[in-house]
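This report concerns only the one structure given below.
Only a single protein chain was left out; the remaining protein chains are all shown in position.
Showing chain A:
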Amino acid sequence: MTRRLDVTRGLDYRDPVPHAHREILAVLPEDPTGKPPLLFVSGDPRGARVFTEHWLPHAAHRGFPAHALSVRGQGGAAKVKGDLRAHAHDLAQAAASLATRPVLLGHGKGAAILAEGLARYPARAAVLIAPRLGRTVPPPPAGEPPILVAGDPGDKRAPQAALEKTGAHYGVAPLLFQGAGHDMMLNAAWREPLDAILDWLDKLTEEERA
């Protein structure tokens, strides 16, 4: 199933999503490296904080200005309810607020926020990690970003079938990390999947420069 390109934005015209405070946590490389900024989002109620322990510092260490977002209702963001549209709005707002075009990375239900947000912001690249899209059919992304789907085939919440379905939707083969678990950014084996994702991004950036 595909969704048509939505140019008329009916609901956003009649009833725009109101502002709500967002939380953005960041770890930046010591010296600028010219690598694109990263912006992580998850579906976890703790929000940005799930990325601050391992992933943000390691990504920064590898030269990426690393940011994580709490959308409304999560972590240190405004304690207000929001649906997928509001969360995608928060993601697009956060992405547009950075100085240069970021890579967007969504984990778990955050991948659903990302998939929706990609229609509102032309990410430099997008990574859907252990995606839990449920029954939602993602809209066509703006600006045709390179897309990576990654996860643990043994993860009960985003099982192999979900990884393959999401990959098929975007026309890519999922990258599999056996044993990484669902919350791979918090597990003991947090480093391997992140390194693989960052290697993929490094290769993209090299190709862009060439």
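Annotations
Keep in mind that, in the parts below, contacts are C-beta pairs under 8 Å (C-beta built on N, C-alpha and C of every residue); 3 or more make two chains touch, one makes a residue touch a chain; residues count from 1.
Going forward, contacts and distances are computed from a predicted model.
The chain absent from the displayed complex carries the UniProt protein name "Monooxygenase", chosen from "Monooxygenase", "Transport permease protein", "Ion-translocating oxidoreductase complex subunit C" or "Carbon monoxide dehydrogenase large chain".
Remark: the omitted chain is touched by one listed residue; of A:Thr52, A:Gln93 or A:Thr166 this is A:Gln93.
Among the residues A:Arg4, A:Arg135 or A:Arg209, only A:Arg4 touches the chain that is left out of the figure. Chain A residues in contact with the hidden partner, per the touch definition given at the top, are 2, 4-10, 12-19, 89, 92-93, 96-101, 120-122, 142-144.
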